[in-house]
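The excerpt is restricted to a subset of chains, each kept in its original location.
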């Protein structure tokens, strides 16, 4: 089941740089593990912004919330979730 | 080169139904041909709305504008374009 997610990151200026770097490293590892598993199907950087558009493929809302609220950067993010379905004009059988 | 596109369709109530049906059929064929060619890489329906999120893979802005302004439903759409790049945390080599 697919969800479109926009994440805007806003790291406060007074966060110690080492701490920020450590969180960002954990974020990266966390994201990559989920990409590998197929649950975080796409992630694209929005040009000129510290933000991304992502597509998640999860089994239900609860799994999506668990993933998003577990993001190491979660408390520095604004997140907007939109449920998706296969488009009737899609040429593919599935929702890819 | 990738672009994120949101399209909201709003067909006026006084458009004759046959005409609307014909335009929608052409839209579908137009979209599917572009999906086949790989230029319209993804299209997803937004749940509960006559709208979609799409991702286009084109060689430049001009090609994208030509595709979008050629949509049979173009004059009944609001379109919003956002340029994308590969995300630094992506596990893939390319921007897929």
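Letters A and B mark the chains as written, and numbering starts fresh at 1 in each.
To be clear about the criterion, a residue touches a chain if its C-beta (ideal position, glycine included) is under 8 Å from a C-beta of that chain, and two chains touch if they have at least 3 such contacts.
The structure presented is a predicted model; accordingly, all values stated were derived computationally and were not measured.
Q: How many copies of the one sequence build the whole complex, if 2 are shown?
A: The complex in this structure file totals 10 copies.
Just so it is clear, only the chains that are shown with their structure count from here on.
Q: If you fit chain A onto chain B using the CA atoms, what's the rotation angle, as a multiple of 5 degrees?
A: 180
Q: Roughly how many whole angstrom separate the Cα centroids of chain A and chain B?
A: 22
Q: Under the definition above, what is the set of chain B residues touching chain A in their complex?
A: So the residues of chain B in touch with chain A come to 2, 4, 27-28, 31-32, 35-36, 42-47, 52-53, 55, 82-92, 95-96.
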